[in-house]
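Apart from one protein chain that is not included, each protein chain of the complex appears where it belongs.
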Amino acid sequence: MTEPIFNIERVSYRYGDKHIGLKDINMQVQNGESLAILGANGSGKSTLLKIMAGLVFPEDGSITALGKTLTQDILTGDFAGFFRSKVGFVFQEPEVQIFCPTVWDEIAFGPLQLGIERSEVIQRVDDTLDMLGIKALRDRQPHHLSGGEKKKVAIGAVLSLNPDVLLLDEPTNGLDPRTQVWLFELLAGLKMVKKTIIMATHDLSIVEDLADRVVVLSEEHTIVEDGRPDEVLRDKDLLLKVNIIHEHTHRHGDIVHIHSHGPFARHDEH
Amino acid sequence: MHIPDGYLSPKTCGVLYVAMAPIWYLAARKVQKALHAKQIPLLALGAAFTFVIMMFNIPIPGGSTGHMVGGTVVACVLGPWAAVISLSLALTIQALLFGDGGITTLGANCFNMAFIMPFVGYYIYHVGMAGSPGQKRRWVAIALAGYIAINMTALAAAIELGIQPIIASSPDGRPLYAPYPLSVTIPVMAVSHLLFFGPIEAIGTAMVVSYVFKTNEAMLYKPAANPLKPLWIGLAILIILTPLGLLAQGTAWGEWASEELKSILGYAPEGLRRLEGLWANMMPGYNFPGWDSPVKSAFGYVISAALGSSIIVLIIYLAGKIWKR
Partner (left out) sequence: MEKVNIPEWLKKTGDDFCPSCAVGRGKGFVEKNIEAIASFIKEVLEPEGFANKNGLLQQIDPRARLLGILLFMVTAALLKGVVPIIVLLSLVILMAVASRVNAMILLKRALPVLIFTFFLVLPAAFNFITPGAAVVTIFKWDAFYLYISKQGLEGIAVFLLRVGTMVSLLSLFMLTTSYPDVFRALQSFPIPKLFVTALSMTFRYIMVLIKVAEDSHLARKARTIKPLTLKQGHGWLASRIWLILERSLEMAADVYLAMTARGFNGDVKTMRVFEMKGRDYVWVGFSIFILLLAVQM
């Protein structure tokens, strides 16, 4: 068995002195895996993703990625360039990752920072614009972009680095239906070319269709489940306990229905 | 109090740009040391914040509203050096996008609002906050910091404008730039800022900084060492006293101060005069020998200008070719 791309051992994280972000996380991610991290708001899934992206560092335990233990020091040397080109992070809010004057500049930013040669930068940007279908937005300024367009640009800005690993924080949040479908098809395509995809989400529909594996974080910031999507998603009690779905009762005339609802979950018990 | 283009003579603009250069450089160094790579987004967002609050109308007693500059607010939140840069960035955007303040006068405006204001405000704030005062005294201390800071800024602007008739008038007594002398600019700026803009700034500054202090004190800038370095107090006193010396005309102090000022300002034209001499020496006879009639000398002007510009363009072109980025 080949070396896992991420090896997370007993990782804990705290905000300041009081708030626990993550508690005793143990997991591994293999190359080419498609993983969904499920959890309620505040369960720590964003933090876990940022730790994997080397943007935030654990207080206890260790994380090894691409063969090296991630620390502040390691990520300021030569390894930084290599790591950044291999691991891409797509933030939840597009505004913070669109900071260049035009869409073209934004998509070119990553490759330029990594010292890629001018002609190749131009090639990559053109190809990325093509792939995402946003060639028309090339010279657009960020304040002239719609929400969906911003998401596409944000993803493009990460893809132009050609990362092997794609970390996505709540990718479908706030997206209109058409853009959601577009995103799903893009991720499916990337999965087919063996990119490692790790999503933090509470969108159960995208989990079902894309993920090979699901990790569930509880509101106590620990992993409570790690398995196949069809198994995990069928465990209603677990999902209720960790506050990913809720249950309610309503009436159709004389018939009373009790069923579960999660964001985007399907009514499957009528 | 953004000074528009054309109000200040090129000499004044140049001197103030030259004065700001080391301040900007020093600010960049200090901020780089304190923030490292985080400096770019923090300074940019600080500047964006500054720009936005400059747009706000603040209600004042009497029913009307006014704007504040916010230099003291930014200094209390980001610290004085980062404030220098954030304020300079905000002023640049204002000048470019709205013509609020000129581009040639950007050096002067930055000197007033992005250097004098944050530093004066910051240090008076810390003087006032010494001894951990209660909420009321705190409000007064912050308001005072904002009030004094903006009045110092206004004084600086008044001096810059007021010396224009002295240093740049045509031989027949006609002012070439801002036409009012110090005896007009200083009282006018002083009265308007002491009585109107000052209180607005004081209220606005106290309002914001008090609120931040109450809600989340950690948001305010924490100085690494004792901020009241005697060195800075001495410098502040010097800055304040020199122009006041100008007002004390006739006294020994007044004489010294005006002489100093005139010699500083006179340096630039001295330099220009030497440059002109150099130019005349390069051109064999500025007016070519034999070309004495007015028409012919006009031609001489045109030809030397054409020659000069061609040489400079050639230098630019070659420089571009040699130094390809």
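As written, the chain order gives the labels A and B, with residue 1 at the start of each chain.
The criterion applied here is as follows: contacts are C-beta pairs under 8 Å (C-beta built on N, C-alpha and C of every residue); 3 or more make two chains touch, one makes a residue touch a chain.
Since we're looking at a predicted model, the values are computed, not measured.
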| item | value |
| --- | --- |
| Which of A:Ile8, A:Ala53, A:Val153 or A:Leu183 contacts the chain that the document leaves out | A:Ala53 |
| Which of A:Ile5, A:Leu48 or A:Ala108 contacts the chain that the document leaves out | A:Ala108 |
| Hidden partner interface residues of chain A, rising order | 50, 53, 55, 76, 80-81, 84-85, 88-89, 91, 93, 95-102, 105, 108-110, 112-115, 118, 121, 139, 141-144, 157-158, 161, 248-251 |
| In chain B, positions touching the absent partner | 4-7, 9-10, 13, 24, 28, 32, 36-49, 51-53, 55-61, 63, 65, 77, 85, 88-90, 92-93, 96-97, 99, 102-104, 170, 172-181, 184, 203, 207-208, 210-212, 215-216, 219, 301-302, 304-306, 308-310, 312-313, 316-317, 320, 325 |
